[in-house]
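Rather than the whole complex, this shows some of its chains in their spots.
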């Protein structure tokens, strides 16, 4: 357990003081945005399972061969396979890690955790949320009533059990998690980074506030005027955000609420391929879909127009009566 | 046609699980059979059942034929009453708004503890399982229904690892651990319906599924089972239950 488990408040504030939080345009390319993520960083990932995954950003980081990242996320799906399988991360903090409930265990996760020396650090789902929330609130911990009595807590010396000074009850204090950088995909934001999220928010708001920098990928960039017409729809304020990248279908083959559902034929083929051989299968998948395409649009072309449009039809239908 | 041919093991599991829910309850449902069974209950006996999902959904009303692939997909929100953050929907459990949690299980023991983390030694596991998801939070904070396959390797005397607490070591050990609320209430399998002794907190068979006998349940269980004094036989799935279930999951996503 590192002694930097919880950043001292003065250091957290110093890092914040150094950030340029002014109202300014920060639209960059995917390649440029990746520059905010350096080897060895703690990286928080927005969305959950197969939803609003910042896939384009992960795709770019894998193409750029980042190393030794520590990933934290609400719930980890094939994004976890990819960061382990590509070698960009050696540590994942989450509550659940598989490809998806439909496919059983992830052979990729199993391979890297059971044999490959990579770490899957398990917390309860609420504990992950409370860790981001504490980080976003600027406090070193939050109290919870879960995990007590389980063996999960035995694996987590980072959490501290106390007797409540008010009631005498047993409580678990979970430490703040302030990622160095958060990657979050949204439906809309303006060039400053004021972001609107439709539908399921997962832990993204807490994550954005907790992280020491945020890269937003967005399905579309709208004007600041449009944001200001409905300020109660803004979910992430611009001063949390350090880079904005417009990437249509930026979560593919995962879903983006109201726009497209997961591209399930691609997912099925992926799972079959990597679970058949977690090393070679993964390498072939990365070669074909990650390293070879010249652009994100070419990657989408490989998934195929049929899949993309079918997922779009299903995605939009959430708003149908 | 014999009883056993009318439905699959997964179908009777879903149907008997659905029967455990009561109209007007607030139920926190996991993916798979729990989601399907809760939706079945809502579409049959319990129109005012409120279903919560860990993705951040309150009052879900899932569309037939469009079952979500996880509880974090947009399909979970169709005609829901409310969508909120993942941590916030879990905090509703902690505050006490939820009557019952409803999950699947990979491995369970005599005190209702669930393991979904490790097979073998956690320090050097034979198998690293997916982990708790919302399971630990749900089982720590409310009353639980678990729906799972009945196999000897899944029903063990002591789980390798307590991911989601049942009654821990039985007796008052759950409360003593700092979990004064909730606890395991029912376990449903394709063979039987189980409850827990009020004092010892050990699992016991409450009812046998139609066509199943005591020996069959014991033979598929990795420890000595108690049978309730009032042991009875559950009534078989009705045509209406089966039809509704098949209408909800025509692709047999969760009832294969």
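Chains: A and B, in written order; residue numbering restarts at 1 for each.
As a convention for this text, contacts are C-beta pairs under 8 Å (C-beta built on N, C-alpha and C of every residue); 3 or more make two chains touch, one makes a residue touch a chain.
All values reported here derive from a predicted model rather than from experimental measurement.
*Asks:* List, for each labelled chain kind, its number of copies in the complete complex.
*Replies:* Across the full complex in this file, the copy numbers are A x2, B x2.
The rule is simple: only the chains that are shown with their structure count from here on.
*Asks:* If you average the CA atoms of chain A and of chain B, how far apart do the two points sit, in angstrom?
*Replies:* For chain A versus chain B, the centre distance works out to 29 Å.
*Asks:* Report the residues of chain B in contact with chain A in the complex, numbered from low to high.
*Replies:* 31-32, 54-57, 69-70, 72-78, 83-87, 90-91, 93-94, 117, 122, 125-134, 136-137, 140-141, 161-165, 168, 173-174, 177-180, 253
*Asks:* Given the complex with chain B, which residues does chain A contribute to the contact?
*Replies:* Residues of chain A touching chain B: 48-51, 74-75, 77, 94-98, 100-102, 105-106, 109-110, 113-114, 120, 122, 124-127, 129-130, 132-133, 144-152, 155, 161, 169-172, 199-203, 205-206, 255, 257-258, 261-262, 264, 315, 318.
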